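Questions regarding the structure given below will be posed in turn.
A single protein chain has been omitted from the complex, and every remaining protein chain is retained in its original position.
Labels A, B and C are assigned to the chains in the order they are written; within every chain, residues are numbered from 1.
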Amino acid sequence: MGNIRENRLVHLIGIGTMSIAFLIFYAFILVFVNINYWTEKQGKTLSMSIYFKEEPDSAVIENIKKELFVFPGVTVKQFVSKDDAMKSLRRKLGEKAGLLDGLKQNPLPASLEITLSRDKGGDNLPYQLKKRLEKSSVVDEVHYTQEWIKKFQAIMEVIKIVGVIFGGLLFLAALFIITNTIKLTIYSRKEEIEILKLVGATNCFVKIPFMIEGSIQGLLGGAVALFALFLAYIIAITRIDISIGFASFNIVFLSPYIILFLLLMSVIIGFIGSTISLGRFF
Amino acid sequence: MGNIRENRLVHLIGIGTMSIAFLIFYAFILVFVNINYWTEKQGKTLSMSIYFKEEPDSAVIENIKKELFVFPGVTVKQFVSKDDAMKSLRRKLGEKAGLLDGLKQNPLPASLEITLSRDKGGDNLPYQLKKRLEKSSVVDEVHYTQEWIKKFQAIMEVIKIVGVIFGGLLFLAALFIITNTIKLTIYSRKEEIEILKLVGATNCFVKIPFMIEGSIQGLLGGAVALFALFLAYIIAITRIDISIGFASFNIVFLSPYIILFLLLMSVIIGFIGSTISLGRFF
Amino acid sequence: MIQLFQVYKNFGSKNPALLDINLTVKKGEFVFITGPSGAGKTTLLKIIFCAERPTSGNVLVHGRNLNRIKERDLSLLRRRIGVVFQDFKLLPRRNVFENVALALEIIGFPLPMIRKKVHQTLRYLSLTNKEGYYPPQLSGGEQQRVAIARAIVNNPLILLADEPTGNLDPDLTMEIMALLKEIHIRGTTVLVATHSKELLKGTTRRIVTLNKGRIV
Partner (left out) sequence: MIQLFQVYKNFGSKNPALLDINLTVKKGEFVFITGPSGAGKTTLLKIIFCAERPTSGNVLVHGRNLNRIKERDLSLLRRRIGVVFQDFKLLPRRNVFENVALALEIIGFPLPMIRKKVHQTLRYLSLTNKEGYYPPQLSGGEQQRVAIARAIVNNPLILLADEPTGNLDPDLTMEIMALLKEIHIRGTTVLVATHSKELLKGTTRRIVTLNKGRIV
């Protein structure tokens, strides 16, 4: 009876080790997917703010919009009136909004927020647009962030390359740890394997239960890891609101396809791990 | 005899798993140390290039230098003459340097490379300096990169926080994997422990060899991991020359103190791991 | 049924465990193998069972030369040989029923048949009330009887019993001997390794005596 309980414990240890190994790998994939997603988004679209000298009336806005739609890949996000700008500033200030009460006049400019798509507009578009718009008598200034993005993308390229290398190594490490763990659990049952063979069991009869066990262990390990990662993700998105000056992070979780793929992979790793580990005995 | 060989194999598996777990953690520390080192360097010093209209004579340079030394935290790195600039360009072009042969005149400007220290100069210094220098009749333009650095530092702050959290979790993961591995190796010797106790061995007599073994395993695992990391580092610095537009990465290895600390830590983890794992039996 | 020709077994020390063994056991024979401790009895049985390979010489079991047998055929052959190991070799994580049922599971018996045969065999060996016990919970004699049960449950062609009564009291020893005789009468070739004088006393069976690896 004690033996049974112990055996279960050995399995639990095995599954625990596996989940941690998987978790490290999965967490890395999650971070990587997010970086990818984010640079993709940032790299393809570029947001531009058109600040007006005075509060424009709707005719003026329509005019500007018409002018904009001549260019490909331009999307008008929203018009922010002076009042809207003030409201959003108040919201951001929170408790300290009282500071704004003393103002006699609203100093904030009205603006039109638009995005440009690199795919359609080409690299030169933002500059052309800025130049053209700033000639207009109603427009005060045009801001955009492409210069920054270009440098940032260079770093991101490097991060991507480093990421793929590191991810690959991490995968190998997880595979190694998992195979070793399975090996150790199988070692603890070495004698049983020998007895089974002496009693006339074929290799398949002995191996198949271990392989099934390894696959199930892999599946459970992978599932536990994914669950832990999901919990961490939930905590992260509710607690942390990472905003880096220019844009706020929108953390995404792994897509269902990736999840399915990872679970399948964990089963396969468990299966391969036990098959490799069994090799010694046959 | 077969038993002995097997036992050695179990140990090898254990050490292997440990080294991989350590390696993941150490690699992370290395990346982290480098990011830290790099941002620190970038954040504290700011490099500025002063481009001259014509090739200046040494009196002009001396004058500029005198002017510069009035400001705190300014270090003159080097003067790059038009010829120097051309040479360095040729070097960068390598085989394609022949393209430059057609030039009748050297179009590259001479420049003076200086660095400013944020600690001493304050945040406003670069701007002041730029304005002042550009008034000079010999200076064409002054370039510096602080705007970029400020944004970059914001990201780095986030990376640091994420890094510490991630590093901590990675450490726990390594500890968990290592403890589990030791647990499994000790399980495979459960019967021996029981026999020793039945023959009248005190707890210490039974435990101490396992603890020593665990510590040695930890040390070996840590050493193997550090060695692998060092090899990877050597390959990285000789093969990869990461340059991200504005500054080239200068990858540093872990300092001897950190190495010593990590080795000590791996011994301690091995020791604690075996002590925890032995807990079950006493 | 079993033939050994000039079989030598050397484990690497100066004294070989078996020296020039020539032995023929015919179908349906009942043979005792005896000799002092370390004489080579267990080694001889292990070689017949292909748990050890001879250093030189040939072994034919049920018409098959063990030097040239394939992995798969070896499993098939072993299923037809019942073995009572000197150290029992029970699976510690399976209970008595499961340990005995194993020999039938491997052959692919249907479950109801397995149940019936296992219960019947355990009854023979007075183990009915230990069915759910795990080997570490059994007394030495009980373990030995479980090992015997596993060896005979599938009516093997050959039964190799290594010291099958070493942990049993005289009454049980007589019962086991009666059981072995019954199995023998049903057609099984039986080899029993023992140094018990009691077992050998007054027997008319063939006795092979080993000493220092030689048949004497």
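Operating definition for what follows: a residue touches a chain if its C-beta (ideal position, glycine included) is under 8 Å from a C-beta of that chain, and two chains touch if they have at least 3 such contacts.
Remember, it's a predicted structure, so these values are computed and weren't measured experimentally.
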item: Visible contact partners (per top-of-document touch definition) of the missing chain; value: B, C
item: Identified contact with the non-displayed chain, of C:Gly28, C:Gly57 or C:Gly166; value: C:Gly166
item: Residue of C:Gly35, C:Gly82 or C:Pro156 in touch with the missing chain, whole complex considered; value: C:Gly35
item: Residue of B:Thr75, B:Ser88, B:Gln128 or B:Asn203 touching the missing chain in the full complex; value: B:Asn203
item: Residues in chain C touching the chain absent from view; value: 11, 15, 35-38, 41-42, 86-87, 129, 137, 139-142, 145, 162-163, 166-172, 195, 197-198
item: Contact set of chain B toward the excluded chain (per top definition); value: 1-4, 7, 189, 192, 195-203, 205
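The criterion applied here is as follows: only the chains that are shown with their structure count from here on.
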item: Overall pattern in which the protein chains touch one another (line/ring/star/complete/other); value: line
item: Reference chain B; chain at largest CA-centroid distance; value: C
item: Rounded Å distance between chain A and chain B, as computed from the means of their C-alpha atoms; value: 24
item: Multi-chain contact sites of chain A, meaning residues that touch two or more partners; value: none
